[in-house]
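Excluded from the complex is one protein chain; the other protein chains are retained at their positions.
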Amino acid sequence: MSLLEIKNLKIHYRTKNGVAEAVDDVTFSVESGNTLGLVGESGCGKTTIAKAIMRLLPPNGRIAEGKILFKGRNLVDLSMNEVRKYRWEEIAMISQSAMNALNPVARVGNQLIEAMQAHRQVSREEAGRRMAEVFELVGLSIERAKDYPHQFSGGMKQRAVIAMALMLEPELIIADEPTTALDVLVQAQIILKIKELLSKLSTAMILITHDIAVVAETCERMLVMYAGKVMEHAKTDDIFYNPYNPYTLGLQNAFPSVKGERRELISISGFPPQLINPPPGCRFSKRCPFVLPICREQEPILEEVGPEHFSACHRSADVEEIRVKSKEEKTWEKEKVA
Amino acid sequence: MAKKEFSERAVVFRHFLREQREVFRGEMLSVVGLIIVGIFVVLAIIGPHIVPYDPNEAIVDQWGLIPEDKTPSKEHWFGLTRFGHDVFSQTIVSSRTAVVVGLISAVMVVFVGATLGLLAGYYGGWLDELIMRITDIAYGIPFLPMAIVLMTLLGRGISNVIIVVVALFWRSTTRVIRAQVLTIKERPFIQAARVVGASDFRIIYRHIAPNVLPMVFLYVALAVGWAVIAEASISFLGFSDPDSISWGQMIHFVFAAQMFRQAWWWFLPPGLCIVLLVMSAFWIGLAYEKVVNPRLKIE
Partner (left out) sequence: MLITIVFFLFRIMPADPTALFIGASLHPDSQKMMIKMFGLDKPKLEQYFIYMKNLFRGQFGISIRTNQRVIDMMVDKIWNTLFMMGTAMVMALILGVIIGTILAWKRGTSIDTIGIAVFLALRSAPEFWLGMIVLVIFGYNLQWFPIGLMLTPGRPYTGFFDKYFSLDFVHHLFLPVFSMTIFYLATPMLVTRNSILDILHEDFIEMAHAKGLSNSRIMFRYALRNALLPVITIAPLMLGFAIGGQVLMEKVYSWPGMGRELVEAVNSMDYPVVQAAFLFLGAIVIVGNFLADVLYSYLDPRVKVG
């Protein structure tokens, strides 16, 4: 049994202009101890899924359909009391801008201790010892525990938040853009630290980011999302070496490669579709250079195109041709005419 | 050419009015506030002409004596004061004092305060320091004690009440407006205007002022409330003009006569009027507060 199974998840947001289908029929799973990289543009629904797992959706959001099975239990059905129990104990979340995730008027160490004491009957000494452990794990000096958040640098705050997430040894950590707000050098440090921790502990992780380079370094499996739908889902290596989905191909083009050949960056022109009353068919159809009439009428199903490799595209059979063409700049310009 | 300028201004003014109407759209409470304040303004203007009795003349019977029974009756809806005056007439006529003091002081308070805040925020440097130091000192002075002393020095008249109120209340507006100006100043469009070569005056007048306007109106609304209560407090202590009537003064007399436990008809109406007027002013302010702090609107 997988640690986490998302089945046909649909999440809607109520806005004054209508209902936004932020997440539509998303299915994937995460095994114990594995890492899944969740990538996509801003607004594609990745953070929404993370919040849904933690049951932290804002008041105007709701899980319209589907199941979130964690160790067999459907989290959607649980009462708030039960939700509070599994939060942090079994699943922890490191959200975007961890900079601001710490209470400015409480000492950092106390906040970690508090996280533990909220779930277990432990004395302050015990919690303190655990805190020292996790501080060491993330590479923070224990003396800093009595400082306030504003006395920490950005990178240190990030480490502190990661440490806090590890306090109760959760089985799953959801890291939402853990490095976006940091400068490049610190980013590299944190990524290294995360890799280290992942290899040491047996925690599973969902790493949410729009930077596929980070995923390439840290995750075993990768899931590409677009406009609330899963585009492609496979082992990270498979996605990089054998991509099937046009959107994935477009993404790869948009990232510079330090090692690879010098080439012009090719970006995907256009904007994501609106999520309120989305257009029929494949949500990427408007921007896809390989679009066929059927793409605009029928939504593609997520089908298995290789061993544990899934893609949602009507043209999966033409993948060889598509891969070649997508390397050419003019392919991506052509779609403007369409 | 003058005609073109005039019609241009007319358009701007009409646009301005329409904008203000937008502010009140959907704000039931604020609209009610506007209506109530409007009623008081009307009363202030026509009050002395429509009241049934002269508020300053005692009602006497054929022997020149004040009636014993002063409770409300058909002829005297709010009853009589200890000295035989018709309470209803007094209440209505007092609205003139309240409205005059309230509106004029409020406008002047905010004008002075906002101007200083604008200058301090925009120019910064020593002017800012100077204005803020003065504001700090002004903040340290408790209102009522100073008001009492000033009233004694200046003499007891309505205009002096206005002067006192303005002299002491401008301080809150200054700080807040200055803060607003500081945030607006950093916005890109201001930098753009500077780069284009717009003069300081033009920037302040055409760019910053309109953005500060909602907050200015908010403070005018608040200031009306403060001013009315301030006037009432000064009158209650006995320091205002003995020749003019105001609600505060009416309450002063009730207290002096030690009749407030019996003569409820005498001291409740003026107080209630103050509550009404002040609350209405605050309600109007609420509409502008939503503009100034849009986060309140989203939920």
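By written order: A and B. Residues from 1 in each chain.
By definition in this document, a contact is a pair of C-beta atoms (placed from the backbone, for glycine too) under 8 Å apart; a residue touches a chain by one contact, two chains touch by 3 or more.
Everything numeric in this text was worked out from a predicted model, so none of it was measured.
Interchain touches from the omitted chain, evaluated on the whole complex, reach A, B. Of the candidate positions A:A22, A:I68 or A:L102, contact with the hidden chain is made by A:L102.
Here one chain is not drawn; of A:A22, A:L36 or A:M93, the residue touching it is A:M93.
Listed residues A:A20, A:L38 or A:A115: the one in touch with the omitted chain is A:A115. Touching residues on chain B toward the chain that is not drawn are 133, 136-137, 139-149, 152-153, 172, 225, 229, 232-233, 236-239, 247-248, 251, 254-255, 260-261, 264, 267, 270-271, 274-275, 278-279, 282, 295, 299. Interface residues of chain A with the unshown chain, by the touch rule above, are 54, 56, 84-89, 92-93, 95, 97, 99-106, 114-115, 118-119, 148, 150, 161, 164.
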